[in-house]
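This report concerns only the one structure given below.
Note that this complex is displayed minus one protein chain, with the remaining chains in position.
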Amino acid sequence: MTRFILKRLALLVPQLILVVVGAFLLLRLLPVDPVTQRVGIFATEEGRAAVKEELGLDASLGSQLGDFLGGIVRLDFGEAWTTGDPVFEEIAQRFPITLQLIILGFMVAIAIAIPVALYVASRPVGKADKGTTVYALFAGAQPDFWWGLFFVYIFFFILGWFPAPLGLLDIHLIPPNGPTKFVLIDSLLDWDIEVFVSVLKHLALPVITLAFVLTGPILKIMRQAAMDVHASDYLLYAQAGGSPRQLRRRIIFRNALAPTLTVTGILFGFALGGAVIIETVFSLQGMGRYSLDRTLSVDFPAIQAAVSVMAAFVLFIYLLLDVMYAVLDPRVRYGEPG
Amino acid sequence: MLLSVRGLSVEYRQVGSANRTVTGASLEVPAGEVVGLVGESGCGKSTLALAVLGMTRRSGQIVGGSVEFEGQKLFDVSQGSSLTEDEWRAYRGREIGLVVQHPRGAFNPVKRIGEQIDRHYQVHSGASSGEARRRTLELLEQVGINDPQRRVNSFPHELSGGMAQRALIAMALSPSPKLLIADEATTALDVTIQEQILDLLDELRRTHKLGMIVVSHDMGVVANYCDRVYLMNAGEVVEHAPVERFFEEVAHPAAIALLAAQGVGHDHRAVRLRGLPVDTRRVPPGCRLHLRCPFASSDAGCSTVHPELSNFHDGHQVRCHRAADVTALAQAARPPAESDGGTDV
Partner (left out) sequence: MSVEPGEYGAVGDAADMGGERSGDAPLPPAGMGAQVKELLRRSWLVRIGLFLVAVAVLLAIVGPYLARFPLEEATPNANLPPSTTYWFGTDPNGFDVFSRVLAAPRIDVAIALVATAIAFFIGSAIGLLTGYYRGWPGEFVMRIADLIQSFPLYVLAIIIVVLTGRNFQNIVLVIALLNIPIYVRLVRSQVLSLRERTFVEAGKAAGTTDLNIAVRHVLPNGLSPALAQVPITIGFAILITAGLSFIGAGVRPPTPEWGVMVASGAESIIIGEWWISFFPGVAISLTVFGFAVVGEALRAVFLREV
């Protein structure tokens, strides 16, 4: 197992370098001129040169890349062109907002999808099974931005259960300044229940929206995986050997979980990028909005850092899931990791 | 009687049709005896073996018949009675052990072998994990696994087919069942190990009065280890007899074909069943085998009248309109010198 983790970690390093360099090169390869973006097309040569120097674009591509890579090691992504603030600080503020949203969304989706999938897999071809299959197909193919708005209309405008889609907190409340940067956790650490409840209420609709689209694919794969276990020789044999129902349930759960994890990992990567949509609907200032806003204002340091951080995080999640998979299914440990 | 199966039928429902893979099969196993269940692949013998435990594969259903174990009725479809799930557990695994042909598929792929065998024993005996592990090691040793201390830590995919097969046998034997159903349990093993395991089972039969159903298509194994033989074809029991009788006086064309194919006992090279096994979804009228059978004749009613399983001799029953002719031909073709060697148990 240790060997597997080490091998998998060794694979992470080149992957990380590749995505960081990829993010850097992507911006330089695209036909966009950040200098013109800033000074306009009628600027003088001197003016252009000054801006170019200010932005650090006068240096050679190699030394720019070197600066970027060197900075990353020191957790320094440079200063944002738009605000002049350190990009690292900005991302440290934004990333937890997105992460909090996505993790909660996954928790809700998994908590719903897995029991339902296990239930219908034990009663295939029944009404519940057919209904679930259609639901999974439907939910997995839905525009989350529209459902977000739809939920706002129902639960805010009509029913008034949840607040308007305007950020994480009621406007009169002061956000906690805790160590984790996850508002939900920090407000609890400060024992500020008012803030905690307010955040929960504000997060409810975005989390429900995200969970709604995520339940589709998770249900689908978990149901299929559980059906495969149900049809397996070893489950039949466990029953023929008189193993108690409880034990067989555990076998189904555990053995179906491994393939589900893989899909969940891929979904996580997708959801991290797709967070921009839910953040837009609910006016959350997370990583998605950050990437979008800074792309619209052609802020190279911010964009390349945001992309690198998100890609690196996704790679890290893949690693985590690979390790979990290897724990659940020993056959993987002896194959190639990843 | 240790086990008596009466009129057992199993059906698999498929899209738009039902496939009755076992039809009205009856079978008895006295304590301490070995019963061979033979037939070409797909004839329903594995389905029958599983149905003894009141089970089928998914989408299957036991639609008729009853099973009694030591006088206790396990289920009876005509009365709509069956044990509850919990009551079954007193029989499945504990009183009736099952060993199947693909052992690596029978083990949970993500758990260590030792853990699985321990658990199986604990579930049935309530033993502590220490006791269970001791028993596991002892049994693994008995079935001829070298270095059981190391092997208990293996995962199923790390074992060779033969080794997994022996581990599975050890697992089935661990709660000391009274009946062991060995479904092609030794087919995949090489000859020496096969002998070693069959000898072990033979010894258990003598010392512990272990009854056995050996599902096999290996007539050699049947001849050497079984007391009685049941031959199945197209989901029906078509012949059964004490083993000596069966080999001496083979009376069903399917039996001859099976023997001929393996060159055991007789030289019946002339006797071949045409084509492939009968599709039980669409059985023809008359004898199920008549389209494939070289003995079939419309005069005898092979294509119109379904033959019943009837007494051919004492304790020897056959389901064939032309059993007498078949035996006569078999006797004629029989090389005198070989007969004893083939049937000697």
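Which chain is which? They are A and B, in the order written, and residues in each are numbered from 1.
Keep this in mind: a contact is a pair of C-beta atoms (placed from the backbone, for glycine too) under 8 Å apart; a residue touches a chain by one contact, two chains touch by 3 or more.
Every value quoted in this text rests on a predicted model; they were computed, and no experiment measured them.
Chemist: Among A:208, A:277 or A:321, exactly one should touch the missing chain; which is it?
Modeler: Hidden-chain contact among the options goes to A:277.
Chemist: Just checking the interface: what residues of subunit A touch the absent partner chain?
Modeler: Residues touching the hidden chain, for subunit A, are 15, 18-19, 22-23, 26-27, 30-32, 134, 137-138, 140-147, 149-150, 152-153, 156-157, 164-165, 269-270, 272-274, 276-277, 280-281, 288, 291-292, 295-296, 298, 303, 306-307, 310-311, 314-315.
Definition applied: only the chains that are shown with their structure count from here on.
Chemist: Could you pull out which subunit B residues touch subunit A in their complex?
Modeler: Against subunit A, the touching part of subunit B is residues 50, 53, 55, 57-58, 85, 88-94, 97-98, 100, 102, 105-110, 119-120, 123-124, 155, 157, 171-172.
Chemist: For subunit A, which residues count as touching subunit B in their complex?
Modeler: Interface residues on subunit A, with respect to subunit B: 124, 230-234, 236-245, 247, 251, 254-255, 258, 328-331.
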